[in-house]
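A single protein chain has been omitted from the complex, and every remaining protein chain is retained in its original position.
In this document, chain identifiers A and B correspond to the written order of the chains, with residue numbering beginning at 1 in each.
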Amino acid sequence: MSKQPGRGLESRKLVGELFTLTYGALVSQLIKDYDNDDEINKQLDKMGYNIGIRLVEDFMARSNVDKCQDFRETAEVLSKMAFKMYLNISPTIANWSPANDEFSFILDNNPLVEFVELPDDHPDLNYSNILCGAIRGALEMLQLEVETWFSKDVLKGDNITELRVKYIKRLTDALPAGED
Amino acid sequence: MTVFLLHIYDRNGNSLYEKEWCRRKKSNLTKEEEKKLMFGMLHSIKSFVSKLSPKDSKEGFLSYTTSQYKLHFYESPTRLKFVVMTDINVGNIRETLKKIYSSIYVAYIARNPMCDLAEPINCKLFESRLETFMKGLSFFEDSKE
């Protein structure tokens, strides 16, 4: 007899699979629509941004975290809470720059790329680029401007997948025109 | 006790939503001017309060009271501003304001792909959930004077 999938591990796994497959559908659509990998990367980043600016509201509503004191704490919260909550992974934080304004997430297992092989004619495609945009969008809503990019990707033959995050500046609120 | 009105502003001071349940006196300002002045005032109070504060306070400016009304203020970590005006007998309703953010705004606007986050809110589901929530508050009183 067919059993209902339990609410536990099995259903979580299926939600993850549904997510991975849907993301695959999105990338395949972009590959169909654009010849240029840079353009696809840009589109993925833009979509990620739009997801990030909404997801950060959900994150804040759930997590009740306080304002981070420094960039190191931001990295921790992203890895241990945000990645964990939404993708069920906790990337390792590594490769801090001497000025503490740049670090990497090492994605030991990247749920977006399960069952994925990069097509030969798309050597510059950053398949998971949506993650860069999502991080950038979410942090921007918290007044933190960052740059994000994939510096290594196992899909491209690297031994690890490394997402780099660089602090640019703190943003301040704009006042509506005519207010001083 | 009575809830007079609610305002939501985005991070740039644009008014996203406003609702008046009970208003006894009209100002002689246009709606636009009134909203702008309110935001400017909140912005000033907020930054003045944090400048005076001896240490970096998490909560900052919570409310002020006049002889006629009380204004309650909550800013989400993403800098959306929620303002509720009540009569002066209402106590600290910070949790209520937080809830308007976390279980109504986030659920029906942030998670609603039909709503543009930068545009004034025009979503019936949001409005009806908000209405139900507000009317269920112990200090809400729909007075029609």
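As a working rule, a contact is a pair of C-beta atoms (placed from the backbone, for glycine too) under 8 Å apart; a residue touches a chain by one contact, two chains touch by 3 or more.
The working rule: contacts and distances are computed from a predicted model.
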For the complex's missing chain, which UniProt name, "NADH-ubiquinone oxidoreductase chain 6", "Mediator of RNA polymerase II transcription subunit 18", "Trafficking protein particle complex subunit 6B" or "Protein phosphatase 1 regulatory subunit 19"? "Trafficking protein particle complex subunit 6B"
Hey, which chain B residues sit against the chain that's not shown? 103, 107-108, 111-114, 123-125, 128-129, 133
Which parts of chain A are in contact with the chain that was left out? 2, 4-5, 7, 11-12, 14-19, 21-23, 25-26, 28-30, 33, 43, 47, 50-51, 54-55, 58, 61-62, 85-88, 130
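The rule we apply is simple: only the chains that are shown with their structure count from here on.
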Length of the line joining the C-alpha centres of chain A and chain B, rounded to whole Å: 32
In their shared complex, chain A is touched by residues of chain B numbered 11-14, 36, 39-40, 43, 58, 76-79, 101-103, 105-106, 110-111, 117
Would you tell me which residues of chain A are touching chain B in their complex? 53-54, 56-58, 60-62, 65-67, 141-143, 173-176, 178-179
